[in-house]
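Omission of a single protein chain aside, the complex is shown with its protein chains in their original locations.
Letters are used for the chains, namely A, B, C and D, taken in the order the chains are written, and counting of residues starts over at 1 for each.
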Amino acid sequence: MSVEPGNFNRTQYRLGFWLLLAPILLWLSLLIILPHIDMVLVSLRERIAARQYAFSFSNYTAFFTEPLYWNTFVRTAVMSIIATVLTLIIAFPVSFYIAKVLTGRPKIALFILCLIPFWVSELVRTYGWMILLRETGLISGALQWLGLVDQPVEMLYNDVAIMVGLIYTSMLFMVVPLVTTLDSLDNSLIEAGYDLGGSSWHVMRSIVIPHAMPGIMSGCIVVFMLTLGNYLTPTLLGGKNSLWFTEQIYTQFITRFNWEQGAAFGILLLILSSLIVWLGLKITKQSFTRVMS
Amino acid sequence: MSVEPGNFNRTQYRLGFWLLLAPILLWLSLLIILPHIDMVLVSLRERIAARQYAFSFSNYTAFFTEPLYWNTFVRTAVMSIIATVLTLIIAFPVSFYIAKVLTGRPKIALFILCLIPFWVSELVRTYGWMILLRETGLISGALQWLGLVDQPVEMLYNDVAIMVGLIYTSMLFMVVPLVTTLDSLDNSLIEAGYDLGGSSWHVMRSIVIPHAMPGIMSGCIVVFMLTLGNYLTPTLLGGKNSLWFTEQIYTQFITRFNWEQGAAFGILLLILSSLIVWLGLKITKQSFTRVMS
Amino acid sequence: ETLRLLTWGGYAPQDVVEQFEKETGIEVKITLSNNEDMISKLRATRGAGFDLAQPSQDRIVSAQADFDIYKPMDLSKIETAKIIPSMLAATRKNTEFEGEVYGVPHVWGTSGLIVNRKAAATVKDYTDLCDDSLSGSVSYRLKRPTLIGFAFALGEDPFAAYGDTEKYQAILDKVEAKLVACKSNVKAYWSGGDALLNLMRSGEVSAAMAWDAGGWKLNAENPDITFVAPKSGALGWIDTFVLPRKTKAEEAAYKWINFVMQPEVAARITESAGNFTAAKGSDDFVNDSLKAQFKESFPQADLDNINWYPPVPAGLEEMEGKVLDRVKAAN
Amino acid sequence: MSDQAFAVDADAGVQEDLACTLLSKHFGEFAAVDEVSFSIPRGAFFSILGPSGCGKTTLLRMLAGFQQPDSGDILIKGSSVLHTAPNKRPVNMVFQHLALFPTMSVAENIAYGLKRKGVPKREHAALIDEVLAKVQLPGYGDKRIDQLSGGQKQRVAIARCLVLNPAVLLLDEPLGALDLKLREQMKIELKRLQREFNTTFVYITHDQSEALVMSDQVAVMNKGRFEQVGTPQELYYQPKTAFVAGFVGDSNQYAGTVQAQSDQIITIVTEHGVRLLSQSRQPMPLGSPITLFIRPEVMQISTSRPEAEQDNCLQVTILRMLFDGARSQLQVETAEGAVLTVALPQTADFHALEPGRSVYVSWQAGQSLCFPVSTETQPESVQ
Partner (left out) sequence: MSDQAFAVDADAGVQEDLACTLLSKHFGEFAAVDEVSFSIPRGAFFSILGPSGCGKTTLLRMLAGFQQPDSGDILIKGSSVLHTAPNKRPVNMVFQHLALFPTMSVAENIAYGLKRKGVPKREHAALIDEVLAKVQLPGYGDKRIDQLSGGQKQRVAIARCLVLNPAVLLLDEPLGALDLKLREQMKIELKRLQREFNTTFVYITHDQSEALVMSDQVAVMNKGRFEQVGTPQELYYQPKTAFVAGFVGDSNQYAGTVQAQSDQIITIVTEHGVRLLSQSRQPMPLGSPITLFIRPEVMQISTSRPEAEQDNCLQVTILRMLFDGARSQLQVETAEGAVLTVALPQTADFHALEPGRSVYVSWQAGQSLCFPVSTETQPESVQ
């Protein structure tokens, strides 16, 4: 490391460090900016004959005029929002428990439990669920054995299966920022809340949640973006086409080989999802830099 | 929240909290344990005739006797290890810079730069690269225009493309734990290192890196597991030569509808990757709970 | 009421769906797929999740034997008079399992070669794709049709060896060696029909093993490119209608079958899919250029030379799978 | 008698705001609080003084309800609160780091408790203004917490509790985080507030000076037990155990053995071999090991042998001066090598004392104390 001794924590950025970092930063940003410039260019042309292309917005207008695409996007966005909210609702008590109730080994154990989904490849996990959820799977069998249903039930290829998969995949991304912010909440603030007469509910609402707000928002943003951009889980568990917007993009690129349309969809996904995040921040009156820092 | 006032941070777990958490914990663990039990069961049978299966280890022996599968796994593991090491090498200076050199806005800005890959769905990002790197893409065109090459070059469908994609996707998972541990390193320890006569290199080696070890290890574990279990990036960027173990699993499940073999591969992936992580921890003398907490 | 249809691209064009929905009030939800994917999806649920599927006739019996995912067809509910009798009979024979019939024919066509005559005039048979001059500009699928096609081109008759596993394995080994050697010629193993067409259009690929319809489609855009029936014979296939075992809209499924077998509807499907259907008299409604292209690609000799897929015995696919894996992994 | 002692006397026995009986709390095998009993009369300033880790915070948290005792009872205004949740107990707590809610303004911090108590909203403003005036922060209601200085935060934290009129206010080392000069001011300020609100304060600290200056009664705590409870003067002048003698105020400590005993006076030989006289409260067997405590301020320095008869008089050599203004001390050494620290009187005569000079230090036997070694001190009985 070419850290200049002693000046490492000063805002006088030193040459050596920049020389080292510049290529990394360039790489980080070029690999995201260049493809997107390229995608914008590709998305703005229309094939008029073999190997002949003209500038056109038709790929974008197709999105708005073809109800299928638009509906798929809305459906994806709504499902993602629901998944995000449900993940938050499930992750909050878990995170509170990890950050504020447990100490020592149990704390680590529960935290690792939340890491476990990462241990197994998303693909393998999803197949595991397919085995589990299918009609002849364990759950269906258990339900029959318990007498709750009298014939096998199919739990695959529907929205509930997608939702379970998405929430499961997202848990960690919600738990980590929540645990981090909750950890930084001084226990004595919570105790003071009780001490001054607040009930558990009041303490949660007026002390814990306001403090955890940056964590809640950053967790929600990350989960929302990941869910919206997920491909494997909705495709494999959902089964049917055109249920998820990324699948539309995949179809355009791979099955249709319509790169122009696919690129337009990719750009639209980026713009629309950023818009939704921005709206979410506006509504909850949070600022992006505060949330992300 | 049914938090019992005041006892929230004591190890006396209260009934209310458990009642709330139990289903979540159950859900978290059942959704990972049940499918795996099911997968083990499926993987241990062999089709002897139509609709007839017998208990057998043949799906596991196939992995070891068929060099193809074994080689694919080794290749995947080696590539993942290389990707992990490269990610660490790139992420460490970035994280050090974020945690120890920058303050205020630039710090947040650089951190967000590392978050950007999350903003765009992995699928869309990968297509962006495909547009960029293919024979008729921007880079090939630019190289021709600059006269560096005289015919289109294909930069897709090789190991370098896979590696770039994997490292890019993994950056964040390395940067976050590194920044967290480096942030917790008291600046005065670094200053003391210099003060007692250490050069930048000595300070890095004997103070910064030992302190960051848990972060380095947890970052490496997460990146390794994610890379090994990735499906989209190696498949799309690798093209005809991708050859990733998850693709084998996918093929067994979908193209071959050989669930027995696919399940065995899934279980083997889990066992072998855990083994590699365990070995890595042994070699670097780290303990898992310390790394993960 | 909805009909969940698991089918191939082009087999359920938007206008046909709209007309059906208008006439019957049944909503149609389409999932695009291919043979392996259809079977996998249905296997995962033991035949639930969809109401009507369209695998090829050769992939029905083995899947049914192994996974019990289909439901027998009630031919009495189908207006069989609308279907070309010879195809109905062939499908009937090939999809019969334990005395029940599982499939009715819908679309038929062949697999062969699509060649850019300017860049790859030499390509006459599957094995010609491995010619050194075509390095990096060839494409085919990494699926069983490729194995079968290469086997024929190598002078074997894989269909005859279906019953003899050892013989079949020997053929496969030969094919494997050829495909591994051929790998450097391959630009990409294609998986979706449109993907291949774009590779041909952009010139990145100049010869490929593919379905006839795609070749004709390209031919309309670029006369240099066309479908060629290989010397060793094109591979003939028939895609069928089958009922998934847990279909929830059986009546709607029969309605759809009868609907698409109407000659003028079938003709519209031919337009969109590029292949002819088993509907009697639909040819009259098909435009002339497609007929001309068909004639050009299939002089009578080639038509007689077509190798029609017999049903795949259970277990062969596993052998084939290993070969395909090894080809993929080879360097 | 000081006024504090007087105040206690006046109220004593009339009514108790807080009483504990045989309160214990274990963490595993370890007894953090061990059968502590005490009672605090209404309106008293009661301090618990003890070294770090002796169990002060644990005791206070049991009073507040944040920790459940293993055994014993807590009575507030005569009734047990053992099964009352912390948000229902008529006690409030000022936390060591104050625990002001950073997302709320000063007024909102104070209003928090009022809302929870169900005080009608229209009364809030008046109550908040009143309490802010009392803590001498009028008009500070709209300030953000991070705009306040350390001492101001301190006062807001107290106002936030006192506005609720608690029966007892618990304070956990509230001055610990302040810097030296401010701590001195706040000591006096806290005492003033307690008098003004006439609320019972239970104050914990490890700083003996805080406990002595502010309290009516001080309990000295050690290893989970109360060693002694008494007025500051009692603790300083009549410590009952060696621990109290050593912990409250500065002392020279010497290990020694009893050589002779006559009446209340015993003769001690220290480990260095210095022979000293001391009073003793209890009879001590000859030869038994003891610890002797002599406060620096009881020793008198003179350049010549003092004329008046002194029980103890040593000729010593000056080692060094520890100059600290009014609190300067001299370190001196006897011929035997025992080092003594002696307070330096504020008379100009002594400013010229140089290291190496020989001087005399002398004190009366009654001004030193001694305690037997290694006898486990018994816990205080219920006061």
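FYI, contacts are C-beta pairs under 8 Å (C-beta built on N, C-alpha and C of every residue); 3 or more make two chains touch, one makes a residue touch a chain.
Only a predicted model underlies this, so the values are computations on that prediction, with no experimental measurement involved.
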Residue among D:E35, D:D70 or D:E297 that touches the chain left out of view: D:E297
Among D:P41, D:G141, D:P174 or D:G249, residue touching the chain not depicted: D:G249
Interface residues of subunit B (partner: the chain not displayed): 186, 188-189, 191-199, 202, 206-207, 210-211
Sites on subunit D contacted by the missing partner chain, in the whole complex: 1-4, 6, 51-52, 179-181, 184, 188, 206-209, 212-213, 232-233, 236, 247-250, 295-298, 320-327, 331, 343, 346, 351-352, 354-355
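Quick note on the criterion: only the chains that are shown with their structure count from here on.
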Centre-to-centre distance between subunit B and subunit A (centres being mean Cα positions), rounded to whole Å: 16
Contacts with two or more other chains, residues of subunit B listed in rising order: 4-6, 10, 253, 259
Sequence positions of subunit D contacting 2 or more other chains: 64-66, 85-87
